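Entry: chain A
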Amino acid sequence: GPAPGGSTAKAASGTAGSAASTPVQGGELTYALATSPDTLDPRRSGLAVSVRVFGALYDTLLIRNADGSLGPSLATEWKASEGGLSYTLKLRDDVKFQDGTPFNAEAVKYNFDSIIDPETKAANALALLHPYKSSEVIDEHTIKLNLETPSQAFLGNLSQGMLSLVSPTAAQKDGENYGKNPVGTGPFKFVSWSENAEIKLAKNPDYAWGSAESPNTGAAYLDALTFKIVPEEATRIGGVQSGQVLAAETVPPQNVVALQNDPNAQLLQTNTIGFPYTLFFNLEHEPWNELKARQAVQYAVDLDSIVKTLYLGTYERAWSSVTPGILGYDESLEGQIKPDTAKANALLDELGWVKGADGIRVKDGKKLTLHYVDGSPNREKRNDIAAMIREQLKAIGIETEVEITQDIATVVYQNWDYDLYGNSQVNSDPHGLASFYHSTEEEGRRTLSGLSDPQVDEWLDQGAIEPDEAKRAELYKKVQQYISDQALILPVYVFPYTVAAGRSVQGLAFDPFGYPIFNDVYLQK
Partner candidate 1 sequence: MKHSAAAAKTSGRLRRIRQAGLDKAPCGAQHRTSGTKLRFGSADVLTGLAGIAVSFLVLCALVPGWIAPYSPTEMNTAAILQAPSVLHPLGTDYFGRDVFSLIVYGTRDSLLIGICSVLVGVLIGGTLGTLAGYAGGKLDTVLMRLMDVLLTVPGILLALTIAAALGPGLRNIVLAIAISSVPGYARVMRGQILAIRRRGYVFASRAIGARPSSILIRHVLPNSAAPLLVMATLGLGSSILAGAGLSFLGLGVLKEIPDWGALLSQGRGYLTVAWWICTFPGLAITLFVLSINLIGDRWRDAVDPKRKGKV
Partner candidate 2 sequence: MKTGLEVKELTIDVHTPRGTLTAVSEISFDIAPGETVCLVGESGSGKTIASKAIMRLTDYENGRIAGGHIRLGGQSIESLPDHLVRGLRGRRIAMIFQEPMAAFDPVFTIGSQIVETMRAHRREKKSVLQQEGVELLRRVGIPEPELRMKQYPGELSGGMLQRAMIAMALSGGPELLIADEPTTALDVTVQAQILELLDELKESLGMSILLITHDLGVAAQMADRIVVLYAGRVAEQGPAAEVLTAPRHPYTSGLLNSALTQDIRRGERLRAIEGSPPGLADMPGGCRFHPRCAYASDRCRESVPPLSDQGSGRLAACWHADEAAAGAAAASFAAAVQPEVSRPLLQAALPVAAINGKASPILLEAQNLKKHYPIGGGWGRRKRVIHAVDGVSLSIAEGETFGLVGESGSGKSTLGRLLLQLESQTEGRVLYGGEELSPQGSRRWRETRRDLQIIHQDPYGTVDPRWNIGEIIAEPLGVHTKLTAAERRGRVGELLEQVGLQSSWQDRYPHEFSGGQRQRIGIARAIAVNPRFILADEAVSALDVSVQAQIVNLLQDLQRQLGLTSLFIAHGLQVVRHISNRIGVMYLGKLVEVAPSEELFRRPAHPYTRALLSSIPGSPQAGNETFTAKGEIPSPMNPPAGCRFHTRCPIATDLCRRAEPAFVSVGSGHTAACHYPL
């Protein structure tokens, strides 16, 4: 059949494995990554690219199925307590870490406790594990996880790669160096990592606990899996075309078009889920705290044309604050907003901004400017989006100052110095919306939008604990509609994870987050 397994992979050309054949054992897959993982310790990593490697090295307690539901992985059963303050999980009893350490409740406890231990310097994992408090080992293969507050997202987060389980033995032994000597339960075990060059993994022959949804529950077909780190696009694609690597990720759109006609290569593509690439207005900055001003921008910017021009039809346009595939995604928002320069101008006129001699609007002696911040390098052509938006906003008299900085952390998250800033996030649960739109009390902390609306807070708080899926979905739809009505954001595109691969690569599929699944891959002779 088509790309096997429960993935949303849509083969853009010559689907991998379309010639239904029996898997071949052996061989090595070389896979070019665009950036380097920071560490292979999932507890400490802050980068999505690391998660692509975690998928091969580690397993998670749960997995996210293609349809968005949660499925069993290392945990076979899970049950929430009354009130949602704890979860009891039954674990597989046939799993061993690659160093021989048995996988059991103690191991899970160790993992989660170490994440909340400040000594570990855990980062994103800590956020995902929130509001985890403690673990109780019920028996060898049963564990109870206690939460500070109820959380509907908690269970779903257990399917995220950054909450992969590490071998307690190895983690304790290597301490700070664990990230360079990872040991997990996954289908591949760590061999070596030479920095900025490659990460070598070898087949874990003992592996027999693959997810039931996956076509291959046993050991991997491949003998070895090597990730190469190739930052330069042209080199990465050139590597596939010259046969030096078998697969390369993030293919730029212009090459997608070219590769579709390449008889030696195939193109795999899957949309990621979570929050699309979204431009957030900073509601604390004038005049963008005014709805009409934001709407004017909304009408002035022709995102359809931008996405089509820059991505040459390879990216889908985003319409809402979450991507399709996320619980509660509101389809009704699609196609709602059409660019309308006249309307945009009218809105700004209403607000009293008048065009000056240079075509830029002025009010009270101040120019109408929009400080647009974006990161560097030009990831996914986001800087080009900025350039196009600047042109389009100029037409309605807004001057856009585009600041491209390497130091997003400082400019955006420390100084909050932006009017418009774009961000995307891979996520499995709509609850993540809270980190963008929920008001905050703590000093120094705020969200990208800076929104503070009790109504939205209520919906989000409710959504966090509402056990009924349908009701949850309704709540999040409300949030999405609110965001859209208030023109809080400009949703731009849904990021498709694209991989260019040699013809011999078969069975490469992706999970809903867009992370590759390597256990099913084999190399056609």
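The rule is simple: a contact is a pair of C-beta atoms (placed from the backbone, for glycine too) under 8 Å apart; a residue touches a chain by one contact, two chains touch by 3 or more; residues count from 1.
How were these candidates chosen? In short, all candidates are chains of the complex that A comes from, given by their letters.
Values in this document were obtained by computation on a predicted structure and should not be read as measured data.
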Candidate from this complex that touches chain A, chosen among 1 or 2: 1
Residues of chain A defined as touching candidate 1 within the complex: 233-234, 237, 252, 254-255, 257-258, 305, 308-310, 374, 376-378, 383-384, 386-388, 390-391, 394, 402-407
